[in-house]
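What you see is the complex with one protein chain gone and the rest in place.
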Amino acid sequence: MSTHTEHAQDPQKEARTYILTLVTLLILTAITVGASYIHFGSGAANVVIALTIATIKAIVVALFFMHLLHDKPVNAIIAVTGFLFLGIFLMFDFIDVGSRGNLQPTNLHPPPAVAAPAGAPGAPAAPAAEKKE
Amino acid sequence: MSTSTVDVHPDPHGHGGEHAHDPHQQHHFTTMEQQFDTSKIGMWLFLATEVLTFGGLFAGFGLMQNQYPREFVEAHEQLQRLPGAANTVVLLVSSFTMVMAVLAARTNQAAKTARYLWLTVGCAGIFMCIKAYEYTHKFEEGLLPGIFYHHHGDLIAGSHGYATFFSFYFMMTGLHGLHVLIGMGLLSWLAIRAKRGEFSDKYYTPVDLIGLFWHLVDLVWIYLFPLYYLIS
Amino acid sequence: MEWLRSALLPPQGSEWAKEIDVAYMAILWLSIVMFLGLMIAMVWFAWRYRYVPGRVTPHQTHNTQLEIFWSVVPLLLCVGLFFWGIDGYMKFAVAPAESMEVQITAKKWLWQFEFPDGTRAVNELHIPVNKAVHLVMTSEDVLHDFFVPDMRVKRDIVPGRYTEFWFTPTMLGEHVSTCAEYCGKGHSDMRAKVFVDTQEKFDDWMATGGDEWMKHPPEEWGKIQWDQKGCATCHTIDGSKSKGPSWKGIFGKMEKLKGGATVVVDENYLRESMMQPQAKVVDGFDPIMPTFQGLLRENEIRGLVAFIKSLQ
Partner (left out) sequence: MEHTLTAGSVTGDRPRPAINYLNAEKGIWSWMTTVDHKRIGIMYLVAVSTAFLIGGIFALLVRLALLNPQHTLFGKVWVTAEAYNRFFTLHGAVMVFLFIIPSVPASLANFVLPMMLGAKDVAFPRINLMSFYLWCGGAVLAISSMILGAVDTGWTFYTPYSTTTDGAVGLMTMAAFILGFSSIFTGLNFIATVHKLRAPGMGWFDMPLFVWGIYATAIIQILATPVLAITLVLLLIERVFQIGIFDSRIGGDPVLFQHFFWFYSHPAVYIMIVPGMAIISEMIPTFCRKTMFGYRAIAYSSVSLALLSFIVWGHHMFVAGESDLANVIFSALTFLVAIPSGVKMFNWLSTMYKGNISFETPMLYVLSFLFLFAIGGLTGLFFSTLSVDIHLTDTYFVVAHFHYVMMGGTVIAFLGGIHYWWPKMTGRMYKESWSQIGCLLVFIGFNMTFGSQFIMGGQGMPRRYFNYLDQFQPIHAFSTYGSWVLGAGLFLTAINLLASLKMGELAPDNPWGGTTLEWQSSSPPITHNFDEQPVLEHEPYDYRHRTVTHV
């Protein structure tokens, strides 16, 4: 078992790297909390910065705490593939939602708001009316 | 779902094969290292499915943020940063104690392993307490998911965005909390076995695998924290 | 190949339909050629190399040129089909400016069309020939899909937002349109008729709301409305139970209403129930009837009342 984790012979050295990793993570947390108070341009910029710091923290946890650095590469490939396919799913979703365009009927007054009987299934208020205001 | 991880590692009192080898080695593996590596692959595959499950919720959250930009930003104000940050620190520390437990198990220090494991369970408990405090705050304010949402004083009254935000808040933190509870159960069971000295440098697979699971739970919170608490 | 096209595809009701049929036939012939090539090879190999005891087979592991050939050639074919596809699609999706916009509101199991000047029709869409019509659609409950096979057009109707497409009808006459997205019990009853009329016929239809009603006695015209306007999906005429009260023998009867009051079913009550269905709901029924305010012309209301009277 101990053959393949080469620096197991020196637990002190390994313990020190873990402490160092914890400190880095705490610092990164402090940075991200601090960054949230500063206003970087638009709201989207804040989100991007917060997510990049979170990704850095995630990579640090994965490499050191989850031993991906000194482990067989197949585990790292599996981990990366998981996130990669999540990214594919998000990418195509935002491609579709982003490029949809908000079509509205141009020259029509909305049909009379159908009296929405309370709680009756299947005959709610016409959405056209709601969209107008 | 994740209680199955317990079965990922081989049966501790596996019946010994014909030729003398470690009692933990199962009959269809030739060496203990092959068995350990196989368990590691199995665990990482399971973690990939967890990443995609939580990912589905993150995708839903991102798309709903795109649908209700103003309501979501306003709803973020209801979440205080301090408990969120405290929870992040607690989970990072618990990850540290977890990895020290794995190191101790690998270097035949049974007592130290048990102590670190109980420390991790303790941190998890603190996390749940902070979570409980936040949830009670939400219940009092009426910030409940879906049709139970009855908070007053929203800027855009009547918009369903707030209820959707808090539905996702409770779904994601709830599912994460469930995983923390499962982790606490597994870690306590591990600590008991560590106390009995079942783990050595020859056989510490359960500690390593449940450690990986715990680090993933921490990793999910690392992403949850900025998305919910740090958006202004 | 006209006979094959007319056998496999419905009549061509619009210019776009002609273009789609060309693409359809091209892909059909491409598939037939590739399919026959594969099958002839398979049958020939099966027959030519059938089992002979002791025959040694050659050890052919691969042939890189051949494998590259049968990867690249299909890829090129696919690229060609792809561009042909999006070229046709862009014509379908982007409506020209001068097209007449008709708003479709789909609801559980009937279609409601509304023309630019506000006249409305249920389950009947009259459009002038050789004029682009731009359909802007929304739904009031679940997913529906406006599909006119003769025009080769189809688009899902999503509640809560608008979806659109356009086409230019070229073939006069009546074309059937069906709902192509599953929407529950009445999914297969949800049929509309698309009438492509000459410009004059269309104009006077718009003015009087059509001349069909003169050809039938009132109660028969009422029966047609009962069927076409979607009344049949909730009101039966043979006394059997359905979502709405049965019309058999209802005229002149004393009906108990929700909330205890009673009313005599006379012409006024029928007229009011068509306009404000939730005003006086018969006991034991859900108030789910949508209003037909502005949907029924005067001759249609009179026809329905006469038809109900005739159901003793």
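Each chain carries a letter (A, B and C) given by its place in the written order, and its residues are counted from 1.
Here, a contact is a pair of C-beta atoms (placed from the backbone, for glycine too) under 8 Å apart; a residue touches a chain by one contact, two chains touch by 3 or more.
It should be emphasised that the depicted structure is a prediction, and the values quoted were computed from it without experimental measurement.
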- Query: So which shown chains sit in contact with the chain we cannot see?
  - Reply: A, B, C
- Contact with the hidden chain, among C:F147, C:W205 or C:F251, goes to C:F147
- Out of C:I104, C:V158, C:V265 or C:M289, the sole contact with the unshown chain comes from C:V158
- Message: Counting contacts across the full complex, list the positions on chain B that touch the omitted chain.
- Response: 1, 4, 7-8, 11, 26-29, 34, 37-38, 41-42, 45-46, 48-50, 52-53, 55-57, 59-60, 63-64, 67-68, 145-148, 159-161, 163-164, 167-168, 171
- Where does chain A touch the missing chain, residue by residue? 74, 81-82, 85, 88-89, 92-93, 95-101, 121-122, 124, 127
- Hey, which chain C residues sit against the chain that's not shown? 7-10, 19-20, 23-24, 27, 30-31, 34-35, 38-39, 41-42, 45-46, 49-63, 66-67, 70-71, 74-75, 78-79, 81-82, 84-93, 141-143, 145, 147, 149-150, 152-156, 158-161, 163, 176, 178-189
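The rule we apply is simple: only the chains that are shown with their structure count from here on.
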- Note on the structure: dist(centroid_CA(chain A), centroid_CA(chain C)) in Å evaluates to 41
- chain B to chain C, mean C-alpha position gap in Å, rounds to 50
- Query: Mind pulling the chain C residues that touch 2 or more other chains?
  - Reply: none
- Going through chain B residue by residue, note those that touch at least 2 other chains and give them in order. none
- Query: Once bound in the complex, which stretches of chain A touch chain C?
  - Reply: 102-109, 111-112, 114-115, 117, 120-124, 126-128
- Using the touch rule from the top, collect the residues of chain C that touch chain A in their complex. 101, 103, 105, 107-108, 112, 114, 116, 118, 120, 136, 138, 140-142, 159-164, 276, 278, 286-288, 290-291, 293-294
- Residue set of chain B touching chain A in the complex reads 32-33, 36-37, 40-41, 44-45, 47-49, 51-52, 55-56, 58-59, 62-63, 66, 69, 73, 81, 85, 88-89, 92-93, 95-96, 98-100, 103, 106-107, 201-204, 211-212, 215-216, 218-219, 222-223, 225-227, 229-232
